[in-house]
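Heads up, one of the protein chains got dropped from this complex, but the rest are sitting where they should.
Labels for the chains are A, B and C, by order of writing; each one numbers its residues from 1.
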Amino acid sequence: MKHQELGLTNEQVLEMYRYMLLARKVDEKMWLLNRAGKLPFVVSCQGQEATQIGIAYALDRQKDWLCPYYRDLGMVLLFGQTAKDQMLSAFAKKDDPNSGGRQMPNHFGDHRYRILSGSSPVTTQFLHAVGIAYAGKITGEDHVVLTSCGEGSSNQGDWHEALNFAGVHKLPVIFLVENNLYAISVPLEKQLAGGNVAERGQGYGMPGIRVDGNDVFGVYEVMKEAVERARSGEGPTLIEAVSYRLTPHSSDDDDLAYRTREEVEEAKKRDGLFVLEKYLDDHQLWTLDEKEFLNKELDVEITEAIKFAESAAHPDPTDLSKHVYA
Amino acid sequence: MKHQELGLTNEQVLEMYRYMLLARKVDEKMWLLNRAGKLPFVVSCQGQEATQIGIAYALDRQKDWLCPYYRDLGMVLLFGQTAKDQMLSAFAKKDDPNSGGRQMPNHFGDHRYRILSGSSPVTTQFLHAVGIAYAGKITGEDHVVLTSCGEGSSNQGDWHEALNFAGVHKLPVIFLVENNLYAISVPLEKQLAGGNVAERGQGYGMPGIRVDGNDVFGVYEVMKEAVERARSGEGPTLIEAVSYRLTPHSSDDDDLAYRTREEVEEAKKRDGLFVLEKYLDDHQLWTLDEKEFLNKELDVEITEAIKFAESAAHPDPTDLSKHVYA
Amino acid sequence: MPVISYIDAITEAMRDEMERDKSVFILGEDVGVRGGVFRATNGLIDLYGEDRVLDTPLTESAIVGVGIGAAAYGLRPIAEIQFADFIMPAVNQIISEAAKMRYRSNGTFQCPMVIRAPYGGGIHGALYHSQSVEALFTGVPGLKIVAPSTPYDVKGLLLSSIRDNDPVLFFEHKKLYRLIKDEVPSESYTVPIGKADVKREGSDVTVITYGLMVHYTLEAAKKLEEEGIDVHVLDLRTLIPLDKEAVLEATKRTGKVLIVHEDNKTSGFGAEVAAVIAEEAFFDLDAPIGRLCSPDVPSMPYNSKLEKAFMLNPEKIATAIRELAEL
Partner (left out) sequence: MPVISYIDAITEAMRDEMERDKSVFILGEDVGVRGGVFRATNGLIDLYGEDRVLDTPLTESAIVGVGIGAAAYGLRPIAEIQFADFIMPAVNQIISEAAKMRYRSNGTFQCPMVIRAPYGGGIHGALYHSQSVEALFTGVPGLKIVAPSTPYDVKGLLLSSIRDNDPVLFFEHKKLYRLIKDEVPSESYTVPIGKADVKREGSDVTVITYGLMVHYTLEAAKKLEEEGIDVHVLDLRTLIPLDKEAVLEATKRTGKVLIVHEDNKTSGFGAEVAAVIAEEAFFDLDAPIGRLCSPDVPSMPYNSKLEKAFMLNPEKIATAIRELAEL
């Protein structure tokens, strides 16, 4: 079986699935809450969970760093954040660990888990990741840094500067591009001159690897190699994981203005969550009971998280002026 | 003979040499004037003339556009600027066609010859070139745009954004990187992760071609092809021309702080001007008299240009406030 | 006359001018098929095709830089920056290039281009979809900066901006997009760049402001009228060039000036307005020049209570006017 060839135990595969499912369920709930008028804004991970978990699972969750982007719910959950954390953030409550209710949801940042605080302007985090890696060079630590963005964002200037800088200094950074075929309404062919991102790697002296982002094992495999290379001083890697954005760009978007429902339905058949579920079924890695139990367990966890977050305290208006300076 | 294979007549080769030599002589004179305390600043083309003339010679000087950088003296001379223009600029006189004495020397810009006004921050002109090419798409004109920068500058964000934009829209732009092995004091290996620039082309869906920048015919050959591709709608090309910066970075630099005199002397043996001179000698494309005459003619031209520029009028102090707005 | 919204006035101005002048084209993120994330370019791709309503890659520096090249060549690009907060990657192109093209070329090249950017908050946009960034550019000679408050002014000023031969930053308050409707002529007309507008005549206190705050100030003025305080409201409309004459005249009117803007206080554009008055109309003043602005924090938070604490509103403005009136 594929996962065994990769050195993954059955328990580990079930853990991977658990986090993919948790991410999906949290995300779906956010949309319901948005449509019910309870949350002003949602931006999704749906369709990219396999990529995110395959990537994050190959990192050392005790010392490696993440500089993620707004869709990386799966990653931050695996690194330690909880459904409750997400809901505190979505409801913009005082105890939101990302920003104390200051940032939009999915603007992750959590010192506990070495997740660097991120912003909205895309791809700035690519340079921060390089800086964290460079810091390790100075202090003699061997952490690896994962940073990610969408394929549309990979055309920003900072992206180029980051890959080149990391390449020159052979820094332990892994640059992940989650290619979901759209940048809001703009399709791939109007974004990427070369048609793909991975080929850009060699221009920076690093491997550029394209992988099916719906295949959690495939992603894990290339990432594991990349992490080993990074940790042993062989430098950075560029990974392009291709999947599909199953939701509109955000709760403010209407995706049927630029793509068809059929195209979306077609993509759902290749959804990485669904693919892994089938793998677990086919290889009888769980019983139907276990599967149902997991689903219920996560539903309860999320329901409780929502209840908790809804009634949690708002920041105090006087907090507005805190943390501008030290 | 190489030039005939390329369809170049003897007269054309002599014209190429003439402009290379003119650029070299103007440049050398600037240094003398600087060392004599007459010019505050010089930045050189020396060592890159073969590249510049090989490139510009393949363009249509009646309709194509240049967005050059500060070393491209050879190109702008071929496009129509004169030694006098250069001296007016170096002495910052009112009739300097580039800027009326406002900009440092070698900040070219000349509406007469479709040379877009450039600035000091590197590589911004790459995007302007794309814009001029895009304008042709809208107005239905078939001009080609050449833009250039140093290899160190090719790591700036704007560079990446320009190549991608042009690649997506298959625009008639040729991106030239004049790789002279140094960015001020920083050597290639600390600038360029991949070790070369040309390989980046394929990441933008365009050919990336590396050529010996000291070989004017080699440069002309790849450029001619690139121009044909561009003009016929096949899109942009990236050309990396490798040579060497024979002078310090500028008159403010001391290059022996970061490289040896031997290295520079070694490079002088491969100097493209010298290579072409030898070619003309070897193939007896001129007589010794003609050679001497050319040298004298240019010397006179430059001496007169200096005399003219030295005694030309300064801008009036009240000009300071002109041309801020229309 | 048709009554249309602020955002419809934008669309209308662009449509009219693209019809009239073939050298006008639009470039930006999602401006094509999607018609812009705010729908400002709605329908234009159908009328003028994808070459003139161009979906660019996600690269602000390129949007502006490509625009500059096309403008120098002779076209009239309208660049849309999706949110003003995302203008930052384009600052080098705007300040080093667009603003200086004419000057550095001694008048031989120019950059007739408009950069449209939705700014401002109060829409749950959080730190990076709410900022007022106009002050960043007001100190850069070579740029013109427009920030209208009404649909009428929007259409007339956008037409002026597109026809202007210098680079114009056109800041649209995104909360006004659908909040405000107005009578707007369906034919083309221009409102001159560089002219402020008295939106209310009054004799007790002068408020100088722009954007969303014009409306909040007018609301405050209405309330204060009942209290017997008569407020004079000057809408700058254009920040650069500043209409000094109108500012000095409005100062003279009441001798008491309150400058109001949504941007944070320190080095907001109100500083320049105050400095001009303190230098050129000092003897007309009866009281200190007040500035009522957002607090000096890095933009407004997502949490609605914090956003409310950050934003000015008619009550806060009325309080500040009342205090000044009582001085």
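The rule we apply is simple: a residue touches a chain if its C-beta (ideal position, glycine included) is under 8 Å from a C-beta of that chain, and two chains touch if they have at least 3 such contacts.
Worth saying up front: this structure is predicted, and the values here are computed from it rather than measured.
One of A:G74, A:G100 or A:G272 touches the chain omitted from the figure, and that residue is A:G100.
From the set B:D60, B:E228, B:D252 or B:D281, the residue in touch with the chain omitted from the display is B:D252, counting the whole complex.
Note that of A:W31, A:Y134 or A:F274, the residue touching the chain absent from this view is A:Y134. Across B:G157, B:P172 or B:P236, the single residue that touches the chain missing here is B:G157.
Residues of chain B that touch the chain left out of view are 40-41, 92-93, 99, 101-104, 107, 119-122, 152-153, 155-158, 183-186, 190-192, 252-253, 257-258, 314-315, 317-321, 324. By the touch rule set out above, chain A reaches the unshown chain at residues 65, 67, 96-100, 102-103, 107, 109-111, 116-117, 119-121, 124, 126-135, 137-139, 157-158, 161-162, 164-165, 168, 322-326. Interface residues of chain C facing the missing partner chain: 85, 88-89, 91-92, 95-96, 99-100, 103-104, 127-128, 135-136, 138-142, 240, 242, 263-264, 266-272, 274-275, 277-280, 282-283, 285, 287-291, 296-299.
Simple rule for what comes next: only the chains that are shown with their structure count from here on.
Among the remaining chains, the Cα-based centre furthest from that of chain B is the centre of A. Centre-to-centre separation between chain A and chain C, using Cα means, comes to 37 Å. In this assembly, the C-alpha centroid of chain A lies 45 Å from the C-alpha centroid of chain B.
Averaging Cα coordinates per chain places chain B and chain C 41 Å apart. Residue positions 57, 59, 61-62, 89 of chain C are each in touch with at least two other chains. Chain contacts: chain A has residues 155-158, 190-192 touching two or more partner chains.
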